[in-house]
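In what follows, a structure is listed as structure tokens, so that the remarks can point back to it.
A protein chain is absent from this complex, but the other protein chains hold their places.
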Amino acid sequence: MAASIVVDRLSLQYSPEASRALAGISLNIPSGTCCAILGPTGAGKTTVLHAIAGVLGKHHPESISDGTITVAGHTYTPLPKTILFPSVALGLQDSYVQISGVRETVYDEVLFTLENLGESLEEGKSRIPPLLKELGIDHLANRRPTTLSGGETQRVALATILVARPEILLLDEPATALDLTAKERLQHILKSLRQRTTAVLTDTHVDLALSVADQIVVLHQGMILFNGTPKEFLGQMDRFTTVLPLKGWSRALQFMLPSSRQMSPSQLGLAERLGLL
Amino acid sequence: MLKTIRRRIAEEMTGAALPFVAFCIALNLTVGQITALLKIPLYLDSIGTVLVAVLVGPWSAIICGSFANLFASAFGSPTMMFFIPVVVVIGAFTGYLARRAWFRKWYLVVAGGILQGVLAAIVSAPISAYLFSGVMMAGTDFLVLYFRSMGNTLLNSVFYQGLASDPVDKLVTYLLVFFLTRSLPRRLISRLRGAANIQQSQSPA
Partner (left out) sequence: MRLDPSAKLAFVLLMWTCAFLLDWSVNLVLLLLLILARYLVPAYRPQSSRSRKSFDKFLAYGITIVVLLAGVNALFLQGGSVVFSVGGLDFHQEGLMFGVRTAARLLLLSVSILLFFASTPLPEFIHFLQLKGLPPQLVLVLLLTLHFLDQLPARIHQVFVAQEARGAPVRAGVVSRAQALFSVISPLVLSSIIESIDRGTALEVRGFLHKPVLASVPLPTERSASTLTLVFLALAICVLAFTVLRWLLAL
């Protein structure tokens, strides 16, 4: 069951001497929706995810913060001080690191999460195979996790956190180092997770966000520059060319519009989604 | 007492410390590859233990050294298991020095390294002498034999052989760890419990 996230005027410094990482940001992410936080490196995207997941509060007790975070109905002032797993699942930037490395097979690697939660083997047998199938990695169940490709590792890493059935899914730059096919698969997976979980993902590129997000937030130097729908974002895209790699996007969209009859189904879907047709 | 030890270990072995200790165990076992590539005639096989003692704590260092010796036994050096008391002493002593801020000044590091080497030689001598009669199936056995042929007892011969190598080895290890830890970004090592033991030369990241 998905849950909502409300961030109210959150400010953060990692330490008294450090510069401000977040400057009074506010977000309202309704349950069952997908929010994409875009921004350049160092904008504070990972900080937002770690703050929501409780990682920041736990591991940086010396940090100075203000504001509130409300996650799944619980309000924390300012930050959660414990990891909020399994209600909140966090996918790290590096999928290889997310794989524990202590299990011999993909199946056992996913089971490791359930073991940590005190779930039984039988529970694992009922949850894991359908999940692996949904993610398109059921054929990898007996493979060693360290022998997989980037896209396969990414999906295994996703399985290790989705198996806990989180209400909120936070993904830190999930599309990094993925090829086009793997990215399309990821889009499909994120779309299928709608209603079951609230997703927040970060990215430095816009293509994934435009394909799956209901809400787009642009973050720069700890401040929100934009918060709105993908259509609204497209309308104001030119404002963000200095902070996001948007060169060619406007032109590509203009190119697409007059020749909709020549578009592929996925391009049509995207254009429809963005209200361009 | 056991509960106190378990509590101390749990305090040190937080999330980030666990993989770091595992890395340091592996480093102890593979540093020989680096010294072989650079053709340096030193073991440095306790560098991981010393790193953990400084950056995490003494109990984690004892675990690091003990597990490294266990793995070494499994990988073809079976006698290493018997020298676990030596690594216990290395981990505990280094952790003690680190807590007393000895890893903040280079001259204290030098003194600590030499002391550590002498201590290691003292602790390993009886193990080597009484369990293995000074025979470790290594080139240093001939040095022991040489000291014995000069009329020394077995225990003294093994001790002198240890004194010939351990202080230099531990001194270099300590200095390496000193310079390494000084150059690490504070924001990174703040996640490890022993961050207060060292003084960074850089400003925090």
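The chains carry the letters A and B, assigned in the order they are written, with residues numbered from 1 in each.
As a working rule, contacts are C-beta pairs under 8 Å (C-beta built on N, C-alpha and C of every residue); 3 or more make two chains touch, one makes a residue touch a chain.
Keep in mind the model is a prediction, meaning the values are calculated, not measured.
Of the options A:Ala36, A:Val106, A:Ala164 or A:Leu201, the residue whose C-beta touches the omitted chain is A:Ala164. When the missing chain is restored to the complex, the residue among A:Val6, A:Ile64, A:Ile83 or A:Ala182 that touches it is A:Ile83. The chain omitted from view is touched by exactly one of B:Leu51, B:Leu97 or B:Ala125, namely B:Leu51. Listed by residue number, the positions of chain B touching the unshown chain are 6, 9-10, 13-23, 25-27, 29-31, 33-35, 37-40, 47, 51, 55, 63, 67, 71, 73-76, 78-79, 81-82, 131-135, 137, 141-142, 145, 148-149, 172, 176, 179-180, 183-184, 188-189, 191-192.
Residues 53, 55, 58-59, 83, 85-86, 89-90, 92, 94, 97-98, 100-102, 104, 108, 111-113, 115-121, 124, 146, 160-161, 164 of chain A touch the missing chain (whole complex, contact as defined above).
Everything that follows uses one rule, which is that only the chains that are shown with their structure count from here on.
Between chain A and chain B, the centres computed from C-alpha atoms are 42 Å apart.
Chain B contributes residues 15-16, 187, 190-191, 203-204 to its touches with chain A in the complex. The residues of chain A lying in touch with chain B in their complex are 14-15, 17-18, 59-60, 62.
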